[in-house]
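In this view, the complex is presented without one of its protein chains, the others remaining in place.
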Amino acid sequence: MREVAIIAFGQTPNRRKELHRNDAEMVAPVVAEVLKGVGLSRRDVDFTCSGSSDFLAGYSFSWVMAIDALGAWPPIQESHVEGEAAWALYEAWVKMLCQEEIEVALVYGFGRQSMSSPREVMVLMNDPYLETPLWPDTISQAALQARALLDAGLCTERDFAEIAVRNLRHAESNPLAQLSGRPDPDALLETPTIASPLRKHDCPPITDGACAVLLAAGDRARELCNRPAWIRGLAHRIDVQALGRRDLTHSHSARLAAEAAGAIGTRVDIAELHAPFTPQDWILQRELEITEGTVINPSGGIHQGNPMMGAGLVRFGEVAARIIRGEADRGVAHATQGPCLQQNMVGVLEGE
Amino acid sequence: MANRCAVIGIGQTKHTDRRLDVNHVGLVREACNRALEDARLPWKNIDALVIGKAPDTIEGVICPELYMAEALGMAGKPLFRVHTAGSVGGATAIVGTELIGAGLHDKVLVLGWQKQSESDITWALSPNLPFDPPLMAGAGGFFAPHFREYIRRSGAPDHIGIKVAVKDRRHALRNPYAHLHQPSVCFEEIRDTPMLWDPLRYGETCPSSDGACAMVLSSEKFADHGSARPAWIHATEMRSEPTIMPGRDEVNPRAGRDCAAALYKKTGITNPRKEFDCAEIYVAFSWFEPMLAETLGFAEPGEGWKLSDSGATSLEDGGDIPWNCSGGVLSSNPIGASGTLRFAEAALQVRGQAGERQVDGARLALAHALGGASQFFAMWIVGSEKP
Amino acid sequence: MADAQKPVTYIKTPIAIHYDYSIGTGSSTFMRAIREGRILGSRCPDTGKVYVPPRLSSVETASPMSELVELPDRGVVYTYCIVNIKFYDQVLEIPYAYAYIVLDGADSAIMHLIQECSVEEMRPGMRVQAVWKDPSEWTESLENIRYFKPTGEADLPIDTIMNQIRKKSYA
Partner (left out) sequence: MELNDHEEALRGDHVLQYPYRRATGPILGRFFTEIRDHGRLLGMKTAAGKVLCPPVEVDPDTLEDLSVDDLVEVGPAGCVTSWTWLREPRPGNPLERPFAWALIRLDGADSALLHAVDAGSESAMRTGMRVVPRFCDERSGGIRDIACFVPED
């Protein structure tokens, strides 16, 4: 199989509300930054792929505007996934595996949650006959999963709080973090629940942002980057959606994706988990068999910033950036979409 | 290089304005079941599914493939969603081809669908945004200025658009799955329909349809599994260009010319009109046929209308390069499936499965899907012989 | 139940999503100028093309565009559409025409209504100028311009104009 690596990563600062720029205007400088970082121009990009959501953006064909900000002239090879941009990375990776002439690919994602109430908008991802008419908000759905973990005696609300604390502590070294700090878990547990047992600290922030990664193949990657983050394995799987049909203490598809990507049973230095809610972080640790020596979410995970539709791609970028900088040798990146970890992607990245 | 890939199963629904008897799952399963039956494969044997659909605003569900994942046989498997506007059905087939080309899977189901009857298409495609006064009044209004410019440049007579519409609607009568079946359709009937967006008449526009189309793609290992010979995928190509670039040629977009040139280069095609036996081209409004004939190299610039006028693109008239024997987008337009249908109909032709719309002895066919402001192109070439 | 005999075959699921919709910097710059009766564009540093409304980056080259250009409220019709269909939210009398108008000194076209001109008289190359609402009614909207009308000047050679624009395109 052809070798493909992430060679660059960039993102906007995670912000509660982007007051100046629209989606396309957010994307353009991030794309310029990643290209400049490796000394490429937009014309060196052989394939471009993005992820976004029309309902999040508030209008149809929302990604088309972003193409108008990329310098797509002469015409480019380009595609788009509706949803999380990590799947755009997957599409680019597949294209590079089977088309030798695609040597460099650009992948980006963007979303502005602040324009609407994502807690409600994302309800539209559910069954439109049986569930959406009741408007079960995303936090409530995650809370049903959290309760299942508590009832099974697998973890406690304190475990959830400690995951939040770990993420915020790690975020202190992330200059682009929206949230960071060193809250006391006991104090967090004194705060009221939003949807019991979940409290504010268990939930991701509302974030506007964009992100981009560059992929390159084989020697081209080595030429452009001193230490490419090679994709050793990449796979995604999905579960049945209905919460009442799933064992919510598990994410079957996360485990299957991890197995297919070769993430199980190998030593990794770091893991970036796209766990919108703290109980999901716990579940993913178990499904991906992450062990003691692995630093989880060195960036602060998505509790420091959640640019929806790009937040999963950011996980890949954060792992790759640490490998590229020589801070880690091997890492696991995870992305998800759908309620309660319904669909999961796992990648194993490694430096040489 | 990439592993060989073939179409071994094809299925579609009867396209219609309102499928009130089925929900989303019922609609897509109908197409998938037929494709699987044609491929002689059970659901369980499918490794992965690639699904394409145009804006989620049409059905009002974000990524509906997620809630349908189990019904699509994908619990525990990879399910992948593509959305590239009108070209999405083509892009979906290309992603499926590449999953096999990359050696990741052996049997991939690709599916395009749309259930337009659940909302209003004009609303879904162009909601009124703040600070943005509405002017265009629908997709036809968006493209009409481009058609007018084409007519001005080429000197094409007014009847070309009518003739193309009649031709595709006549073709549709041979296709049991086509949405519009107008047995009486003739020049006068189309000519006398209201002029909605001058120069575009109502009769020259595509319908709004509910429908789905699925294909089973396979690696070489399973290529002979289907109920007819495989349609080998000889090459695929995609191109995109910006929407609002000053001086962009909307009439003959460079993305389309580049896409065709790259595709033909991969396969050694030098004379598309002569070398292809037929083509399924995304003609959502009549005037796209002469315009795209020029963009895709079937006619010299300014001469596309003569190709349409000559009857060369008509199966009924015994044309040498029939376009849209299925009736095309002008006869059925479930947007997310419209591109998949083009790709699938081309494959049906080279498999010899096209029934009354079959081009005798078709060996090599071109399919094309178009999206956005004539800016997103997806194409493939399929043949009865291994590439 | 009134309908008890008739089985359920469909459901209605109304959706209303509210957005605090932000149009971004390029469009905001344009709208703030139009509130004062001025039309602004931005110039691409690589091709020299002038975009209306202004954009933060070039469509063709992605280079940042920082130079603003003020444009006159007159230009030339490139192509157009005559609308004979009434849409549910449309208040205009049919038939009406809207055109791609290339303002003098601009390279991109804006879309706007053409009035004071029968649809039969419409043609590419026709010179047009803006008819503004009363300044007291101006807001942040292109609707400050009610429509464009013919100036009565001689037509311009539209092919020459479009070819000049195309020649500037990034190779």
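Order as written gives the chain letters A, B and C; numbering starts at 1 within each chain.
One rule holds in what follows: contacts are C-beta pairs under 8 Å (C-beta built on N, C-alpha and C of every residue); 3 or more make two chains touch, one makes a residue touch a chain.
Model, not experiment: these values are computed from the prediction.
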item	value
Partner chains on view for the chain not depicted	A, B, C
Residue among A:Pro192, A:Gly265 or A:Gly293 that touches the chain left out of view	A:Pro192
Selected from A:Ala164, A:Ala212 or A:Leu248 as touching the chain missing from the view	A:Leu248
Options B:Asp38, B:Glu65, B:Glu98 or B:Glu118, residue touching the unrepresented chain	B:Glu118
Per the touch definition above, residue among A:Arg119, A:Arg169 or A:Arg286 touching the missing chain	A:Arg119
Missing-chain contacts mapped onto chain A	19-22, 25, 55, 58-59, 119-120, 128-131, 133-137, 140-141, 143-148, 151, 192-198, 240, 242-245, 248
Residues in chain C touching the chain absent from view	1, 3-4, 7-29, 31-32, 40, 42, 54, 56, 65-70, 140
Contact set of chain B toward the excluded chain (per top definition)	18-23, 25-26, 29, 33, 42-44, 57, 59-60, 70-71, 73, 75, 117-120, 123-124, 127, 129-131
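By our rule, only the chains that are shown with their structure count from here on.
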item	value
Distance from chain C to chain A - Cα centre to Cα centre, in angstrom	37
Of all residues in chain A, the ones touching two or more other chains	55, 58, 68, 70, 72-74, 121, 124, 128-129, 132
Residues of chain B touching at least two other chains	60, 129, 242, 244-245
Chain B-facing residues of chain C, complex	9-10, 13, 15, 21, 23, 27, 31, 49-51, 59-60, 78-87, 89-90, 95, 98-100, 106-109, 111-113, 119, 124, 140-143, 162, 165-166, 168-169
Residue ranges of chain B touching chain C (in the complex, touch as defined)	20-21, 60, 122, 128-138, 141, 144-146, 148-149, 152, 194-198, 242, 244-247, 249
Sites on chain A touched by chain B in the complex	1, 48, 53-55, 58-61, 63-65, 67-68, 70, 72-83, 87, 90-91, 94-95, 97-100, 121-122, 124-129, 132, 235-242, 245, 252-253, 256, 337-338, 342-343
